[in-house]
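Every protein chain except one is present and positioned as in the full complex.
For clarity, chains are labelled A, B and C in written order, and residue numbers in each chain start from 1.
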Amino acid sequence: MVENETELRVRYVETDQMAIVHHSVYLHWMEVGRTEYLREKGLSYAQLEKMGIRMPLIEAKLEYFSPALYDDVILIKTKLLNFTKITFTFNYEIYRKSDNKLLTRGMTKHVAADLANKPKRISKEILSIIGG
Amino acid sequence: MVENETELRVRYVETDQMAIVHHSVYLHWMEVGRTEYLREKGLSYAQLEKMGIRMPLIEAKLEYFSPALYDDVILIKTKLLNFTKITFTFNYEIYRKSDNKLLTRGMTKHVAADLANKPKRISKEILSIIGG
Amino acid sequence: MVENETELRVRYVETDQMAIVHHSVYLHWMEVGRTEYLREKGLSYAQLEKMGIRMPLIEAKLEYFSPALYDDVILIKTKLLNFTKITFTFNYEIYRKSDNKLLTRGMTKHVAADLANKPKRISKEILSIIGG
Partner (left out) sequence: MVENETELRVRYVETDQMAIVHHSVYLHWMEVGRTEYLREKGLSYAQLEKMGIRMPLIEAKLEYFSPALYDDVILIKTKLLNFTKITFTFNYEIYRKSDNKLLTRGMTKHVAADLANKPKRISKEILSIIGG
């Protein structure tokens, strides 16, 4: 199973007054991981949208082990756990680069949809690129 | 089990280019629901922080059934599902007001912590207010 | 000149690790003020979009006098300063409700656009509602 690794740096705006990254921000980063996973496979999410395909979420789970801090370099590891013609499940592990600490683990499940957000089957050609 | 009901209106900034509310925003609204739950019980989260108590997340789950749209009036129903001296679990149901449609269901689990984000036991007095 | 007054409460996610509201959030609140200004005039921004009219920003200015804090109740005063068939300028004053302190003053200038984000003249009928 192929895994994408993407890095980013924590922005000030992503912290809250606990002086840690707000728990909702990890969903933004998982979205970045997903985007880079697809780009690495050869079909970016931007291209998928141009082909009339979207992947809205139907489920998300997050486990928070340790907080990310301002200016940390973050490593996002993204895997496509499984998929059908109509659903996709991604898994994520989010690490701090400096001490290689696992901060958060997550899962998102998506349904394939058209531009009107109606469910839509994905063609074999596209599935073989995304999941190949 | 007491349940808090809070309303808010979807902001333009909360939408994304799918023309629906971004999936991360529901965590913001669940935070609003939690805040109002505590205020209704008589001890606001702002007061808890002044007393040296925080409630960072250790887990979150979301199920997305139907998207919230710009300018929708949203109803957030928040329950404290269970708690110990050290952990709290809230459940949420998020509805569109106009058609009473259930849009999202969620859960967040929290650990009680001090201002240095170290785990901390909550006193019986505070527990009896929050969970009473 | 008519002025809209709208209230909201500061969300935890809107704070940063300075323990104040992040400076970008005031643009979200000015957007809320603009939305409520238009609704009060009788033509919501959601309706304008359905009529094929959008109002993207071409300019914004903000002066920050004092920070908003978590859980503060905020009062947004919004005025339509001037308008033509093609541009609109709004002014904002943002106060903390509890001590009536002016926290931020702002201005946004907008161009009327169609759904492809091309400039578009606004009809007299709509102008008379918005600016009346």
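The rule is short, and it goes like this: contacts are C-beta pairs under 8 Å (C-beta built on N, C-alpha and C of every residue); 3 or more make two chains touch, one makes a residue touch a chain.
Since we're looking at a predicted model, the values are computed, not measured.
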* Asked: What chain B residues would touch the chain not displayed?
  -> 12-13, 15-20, 22, 24, 70
* To do: List the residues of chain C that touch the chain left out of this view.
  => 18, 20, 23-25, 27-28, 54, 56-65, 67, 117
* **Interface residues of chain A (partner: the chain not displayed)** => 11-13, 27-28, 31-32, 35, 44-46, 49, 70-71
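One rule holds for everything that comes next: only the chains that are shown with their structure count from here on.
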* Select the chain whose centre, defined as the mean of its C-alpha atoms, is least distant from the mean of all protein C-alpha atoms. => B
* Taking each chain's C-alpha mean as its centre, the one farthest from chain B -> C
* What whole-Å value do you get for the distance between chain A and chain C if each is reduced to the mean of its CA atoms? -> 32
* Asked: In whole angstrom, how far does the Cα centroid of chain A sit from the Cα centroid of chain B?
  -> 23
* Multi-chain contact residues (two or more partners), chain C -> 12-13, 70
